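All protein chains of the complex are present and in place, except for one that has been dropped.
Naming follows writing order (A and B), and every chain is counted from residue 1.
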Amino acid sequence: MTQEALFAGFGGQGVLSMGQILAYAGMIEGKEVCWMPSYGPEMRGGTANCITIVSDSSISSPIISMYDTVVALNQPSVDKFESRVKKGGNLIYDSANILNPPTRTDINIIPVQGSEEAIKLQNTKVLNMVMLGAFLKKTNCVAVENIHKALEKVFERYQKLIPLNIKALEVGMSYVK
Amino acid sequence: MGEIKLMKGNEALAEAMIRAGCDAYFGYPITPQSEVLEYLSKDATQRTGMVVLQAESEVAAINMIYGAAGSGRRVMTTSSSPGISLMQEGLSYIASAELPCVLANVVRGGPGLGTIQPSQADYFQAVKGGGHGDYRLIVLAPSSVQEMVDFVRLSFDLAEKYRNPVMILADGAIGQMMEKVELFDQMPRKTEFPDWATTGKPKDKERRYITSLHIQPEKMEEINKHLQAKYKQIEDAEVRYEAFNLEDAEYILTGYGLGARICRKAMDILREKGYKVGLIRPITLFPFPKKVYESVAGKVKGILDVEMNAGQMVEDVKLSVCGKTRVEYYGRMGGMIPSPEEIVENFEKLFIKGEA
Partner (left out) sequence: MSNNIETAKFRPEICTDENLVYRKPSTLLPEPFHYCPGCGHSTVHKIFMEVIEEMGIENETIGVAPVGCSVFAYHYMGVDMQQAAHGRACAVATGIKRVQPDKYVFSYQGDGDLAAIGTGETIHAANRGENILVIFINNGIYGMTSGQMAPTTLEGMVSTTSPHGRDVKTQGYPLKISELLAPLPGVAYITRQSVHKPANVRKAKKALRQALEYQKKGLGFCLVEIVSNCPSNWRMTPAQANQYIEEKMLAFYKLGDIKVPEVK
């Protein structure tokens, strides 16, 4: 099985780290992984995105133009990437942060009140984990416990942040039935 | 099995440098490869005692490389396109004086200051010379983060075997992306140095000197002949490439580095569509794998060369097939990356629908 995902949003929303945590988890699970960021000045406040591929077999191109799943954290990302979801694929977006929702009918559209939930959790920085939770539940591309292990790796020096991030993941997962 | 890590290409390259027993790194920051110097600055010196020095310019860095390489040490520098241009004079001296060293070019889009996005537009510079005079670099083109690791060690070995500079020609995407890598174990740093190295005149022998100056043209021609003989030897012994599905191929996609990965995906899509497509991926750009192209020349209906430049390697592909097979080029420039779908579309346009 191969999952070709794109995470997109404003710089600072944690889109690059969502992809990285997924890639870590995939590696822990023994899968092939590839994480390709958009890089450069756009990382600082503009739009940022990363492609993350998790696969049971070797990954050919790290650059792709159509995705199994797009996770969009802002309006420009929804506008830009809605058309790049493969037929039957998923578009997960932060519905608390978007005026014009996606309209395609040949893909699964999953609104998540990400920003709202993050405010409820009293830390807007966990928006990305809420969205990643929904992504995991929908795609099953890695096991949740491996995401937990990946968080331990990523938050090596900030272990106290892990419980909150796990809580955020769980909130996100509850959006997908 | 070695240690497995998830690493960025640039960081993996730096880690491999430390583990390969590199004695000194001299470099200057430039996007998209600054992570190399940053990574080494953390604790490379504490780990192995290697020298890590931020030079005042790429010009200074390559000349520090000259001095340290001339001291018989394992030395390496990295940069990106504009910085590599600044190093060309030094590289010409290094090639002429036959000093082993490794450099990596994490290529960005040009010409000029260009863009920091990935590109392959420095193929000619790397493969055909770049600096003045008749010289060659051994050029390796990694297409994964794993190869950023593996090629560092290979490059040091080749550099020392042939007393020749070796370039790892990557691109911004391979430098920036993260993949799973298996790291080799820490190798010891060298404690013995070659006879030609300037380590202080031996007591019972003549003093050594390293130079690229030979005023008498007869002598300079001799030096050139020696270099050309060495390059021939490298062409005979060090060609590396990967090939996929050549057995039944009617068409060939070809590309290197990141381009080859994208071509692999395009090949898979084309095969699903029923076209018998193979792939040739040169790993060494010099020496160029001419023979594998020769072997398909006249047998396949067409070769599509894909590059992130205006078509540079395609000239070597054409020279290799020598007119026996139609060779077309498709590529993007200035930091744009072709998608597999684009390659598929252009393949069909050029070879199937005959719109060439």
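Simple rule for what comes next: contacts are C-beta pairs under 8 Å (C-beta built on N, C-alpha and C of every residue); 3 or more make two chains touch, one makes a residue touch a chain.
Please read all numbers here as calculations on a predicted model, not as lab measurements.
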| item | value |
| --- | --- |
| Displayed partners of the chain not shown (whole complex) | B |
| Contact with the hidden chain (one of B:S71, B:N224, B:N245 or B:S295) | B:S71 |
| Of B:V59, B:M220 or B:L246, the residue in touch with the unshown chain | B:V59 |
| Absent-chain interface as seen on chain B, which is shown | 23-24, 26, 51, 53, 55-57, 59-61, 63-71, 73, 75, 89-90, 93, 97, 198-203, 207-213 |
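The definition used in the following text is that only the chains that are shown with their structure count from here on.
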| item | value |
| --- | --- |
| Averaged-CA centre spacing for the pair chain B and chain A, given as whole angstrom | 34 |
| Chain A residues within the chain B interface of the complex | 20, 23-24, 27, 32-37, 39-40, 59-66 |
| Contacting residues of chain B [partner chain A, same complex] | 4, 6, 31-32, 116-117, 172-173, 176-180, 258, 261-262, 264-266, 268, 337, 339-342 |
